[in-house]
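The structure follows.
Removed: one protein chain of the complex. Kept in place: all other protein chains.
Letters are used for the chains, namely A, B and C, taken in the order the chains are written, and counting of residues starts over at 1 for each.
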Amino acid sequence: MIIRFQPGTTAADVQAVRERLESEGVRTILSPESARPIFAAVDKVPPTLQAEIESNERVESTVTPKGAWRLAARSFREAPSVADIGGVRLGAGEVSIIAGPCSVDHLMEEAAIQVRRGGAHILRGGAYKPRTSPYSFQGFGKEGLRKLKDAGEKVGLPVVSEIMDAAHVGPFVEHDIDCLQVGARNMQNFTLLKAIAQVGKPVLLKRGLAATVDEWLYSAEYLLAGGCQGVVLCERGIRTFETATRNTLDLTILPLLREITHLPVVVDPAHAAGIASLITPLSRASVAVGADGIAVEVHPDPSQARSDADQALLEGELVQIVAEARVMAAVTGRRLHAQPRIPDKA
Amino acid sequence: MIIRFQPGTTAADVQAVRERLESEGVRTILSPESARPIFAAVDKVPPTLQAEIESNERVESTVTPKGAWRLAARSFREAPSVADIGGVRLGAGEVSIIAGPCSVDHLMEEAAIQVRRGGAHILRGGAYKPRTSPYSFQGFGKEGLRKLKDAGEKVGLPVVSEIMDAAHVGPFVEHDIDCLQVGARNMQNFTLLKAIAQVGKPVLLKRGLAATVDEWLYSAEYLLAGGCQGVVLCERGIRTFETATRNTLDLTILPLLREITHLPVVVDPAHAAGIASLITPLSRASVAVGADGIAVEVHPDPSQARSDADQALLEGELVQIVAEARVMAAVTGRRLHAQPRIPDKA
Amino acid sequence: MIIRFQPGTTAADVQAVRERLESEGVRTILSPESARPIFAAVDKVPPTLQAEIESNERVESTVTPKGAWRLAARSFREAPSVADIGGVRLGAGEVSIIAGPCSVDHLMEEAAIQVRRGGAHILRGGAYKPRTSPYSFQGFGKEGLRKLKDAGEKVGLPVVSEIMDAAHVGPFVEHDIDCLQVGARNMQNFTLLKAIAQVGKPVLLKRGLAATVDEWLYSAEYLLAGGCQGVVLCERGIRTFETATRNTLDLTILPLLREITHLPVVVDPAHAAGIASLITPLSRASVAVGADGIAVEVHPDPSQARSDADQALLEGELVQIVAEARVMAAVTGRRLHAQPRIPDKA
Partner (left out) sequence: MIIRFQPGTTAADVQAVRERLESEGVRTILSPESARPIFAAVDKVPPTLQAEIESNERVESTVTPKGAWRLAARSFREAPSVADIGGVRLGAGEVSIIAGPCSVDHLMEEAAIQVRRGGAHILRGGAYKPRTSPYSFQGFGKEGLRKLKDAGEKVGLPVVSEIMDAAHVGPFVEHDIDCLQVGARNMQNFTLLKAIAQVGKPVLLKRGLAATVDEWLYSAEYLLAGGCQGVVLCERGIRTFETATRNTLDLTILPLLREITHLPVVVDPAHAAGIASLITPLSRASVAVGADGIAVEVHPDPSQARSDADQALLEGELVQIVAEARVMAAVTGRRLHAQPRIPDKA
């Protein structure tokens, strides 16, 4: 249950309600919301106690979210929340583009220049790669993080990269990676979620291949409960019976997410499609349906890419995706994020 | 295999190639395409015979579709095909809206007026209803067809209605229903497909809940092979593990369909979402990704609807969907279909 | 709701309760159960009326099935029901084997002899074939039904064949086909279900590829409500993300079906596996988990089969399946059905 107070309720009044609940063994968590006091009761509140609280004149309303997630619930915040990724504010009525190679490689800097020129806002690149086969390229690790960050700084873009293990937190912090990505396969790696929640960086949380919306929001709840300040959901396609495309992009849940969570949502159309020619129209549809951002793979020379070559885009295709995102943002009452100014040294 | 000839190739030259194939036991079907001669070889063509045909200087190219569907294949036509539904041309670079109540009932005429006023182009309404339970309302049958057609004529819109059985062809013809809809549950009711292919009306073919793109196109092929002149595909959501929404709208396959078939595609977002508030954004996304049309349910008073009340829209919501479809059509280089003029008598 | 009376309750006492419900607009249906009176209330019963009925001392108990199916519910009968297919009683604590070619062809008689020799109890063979592609062999139709029935009579086995359209009921009756099969694609072809419910023959109802247990039982309810006396459910694999096998045999729901329905259940492992070598162990598991029967495809010469050659078994494999079914029936407290005696004339 989430308890929402009248704006202006004093901290003491709120505290009294919290203590009443805690005295009955119900754990509570206070929202960082500034517009009005809001807190969540983690455990089930008995009906009589709920009635007592609802009769409190300072309590405006109580809301029972569909699942047992609390901090991720729409009603835990007054307005949709925003994640600040190195200065790019995801979710504040602006649409942002994340782009870069699937795996960091020797063409990282060239890729970054194309991503910048193409109009994107955040640079992506994989240093630790989760690969189905143990014999596939596993990423350059720490060295890859350095290359990615260097390239990002060169072109003035914040960077995001996937973290696969709690033990790797050190290198991500050391290289000041602006956003940590949790891959689909690790969405329910709870040890990892707990570890990165405390790092102080926003997290891009991909939906698991067969994860329900409920499970996805519970994983976001692990991050939020652990202290993470900027959780971004990333829809990347679910596994269905259809094999004509690699996965099925679940755009149906985007408007639903708007109703049940305050978290920003980006869409990665490439992994769902698995075919480069489908990515542009799917990006367009994603912004049209309400996504706060799009994540795509761009590589200067897909034939040299170490992974996912089939769905890597060229600079020209990125330019088109950005152009269409600008239009789609406009016609849905938002605007495309302005690219950050390149620092003078660059 | 599909054999495409140089524009201007004589009928005799084409016929010679067909006869060569037929003489080897390969069945062939000629495309109605006017821009150039094209025909399909239904059966597998032996490699040596294929080489022989490809060496024919009148043959521009041969194409082997992914599946064994032929008449539905993109290469069987020069341009995307168009279905003429009572004057509304679906698929000719225009976007059309199909709207009306799930079931025809006593408010049919009022619904039709709202659909017309709301800006839609084709009126829908179910007279024969496929219901999961034998105890649910099964539709008004023949009487429903009459009410639907009367309402359509009154407001000057062509009508579409679902046919569930080959034995009902009579009433559909008698009431001059402009387009026959095949429901998801009947997508592989091959007896029905064969029967309605010969009626001389366009067919709206819904995708089965668990039908692959391949199976769907094979069902379209049944219609085309049987003589149907205007097949329209309708994506309406597939069954997946996700239960937060009723089904998952598969927009991922829309751009793929463009590449592999010439048939127009409309999207029915309501059955996928199952929640009225999701329908507007999903309609927007559908047109953005390239759909030729949108099919939605509109009812003057959802509380009185005999079926699917949860996803019935009001006139105001239809107006918004039409307005957004107009914008989405424009920014994807198409235009919203103009509503037909209401006949003088109305 | 299902109302179960004390054994020995008079028809008049039962009738009084029915009339009480009917007077409130609740439709009722009487069970053919002889052990005690049982009837189902089709519509929702208001709580106060339910309490009134439960206070009737002749009423032993009321049961609310999970779905709105009534006649298919376990509690509508005292014991599991039995379907009599030309003398073979499916579901009476005995295990039966259905076998025969996928499509009836020129080797039908030879197939029948092998099926009889192999130890099976019911002969199957497809005369009307639902094929994904319009260019595939569609079955011999009426002529196929005759060949199948002739072969069955020759070897003294009842026969089952798939019916695809209500308009074909005539030939099935004319050739005295002992059991009508509804294929997976037609499980929700409600017009067909209504038509064959009145034929007076048992029906083998295959589960749709993506049908939930609930939908499946509703389709059974269509048959029962229409008057069909012997409905047999047939699990044949569901469509999942896994492509290593053609479908996934859902044995998990077999023990659940025992709890929620009185209908007998057979398993067709061949269509799920799609690989002949998997059929024998899956048949074993099906009987072990509680199936009342197994349906397999047997062909004297799979290389000549007109369909499904990859999963057709040879006589020796059928012999092994029957032998293992005998053991599995025994160790689960049942017994393998005895083959019918061959009539003297044969």
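Criterion: a contact is a pair of C-beta atoms (placed from the backbone, for glycine too) under 8 Å apart; a residue touches a chain by one contact, two chains touch by 3 or more.
All figures in this text were calculated on a predicted structure; none of them were measured in a lab.
Within the complete assembly, A:132 is the residue of A:55, A:132 or A:303 that touches the hidden chain. Only one of the listed residues, C:22, C:174 or C:242, touches the absent chain: C:242. The missing chain, though absent from the display, is touched by one residue of C:49, C:107, C:169 or C:278; that residue is C:278. Here one chain is not drawn; of A:35, A:79, A:166 or A:342, the residue touching it is A:166. Contact with the undisplayed chain is limited, among C:29, C:49, C:199 or C:289, to C:289. Residue C:250 is the one among C:13, C:33, C:176 or C:250 that touches the chain not shown. Residue positions on chain B in contact with the hidden chain: 210, 239-241, 243, in rising order. Although one chain is not drawn, its touching partners on chain A can still be listed: residues 27, 42-43, 68-69, 130-135, 138, 164-167, 185-186, 188-192, 208-210, 214-215, 218, 221-222, 225-226, 239. Residues 210, 212-214, 237-238, 240-245, 247-256, 259, 272-273, 275, 277-278, 281-282, 284-290, 324, 327-328, 331-332 of chain C touch the missing chain (whole complex, contact as defined above).
Quick note on the criterion: only the chains that are shown with their structure count from here on.
Centroid analysis (C-alpha atoms only) places A farthest from chain C.
Our note on geometry: chain B versus chain C, Cα centroid distance of 35 Å, whole angstroms.
Centroids built from CA atoms put chain C at 49 Å from chain A. The multi-chain contact residues of chain C, meaning those touching 2 or more other chains, are 210, 239.
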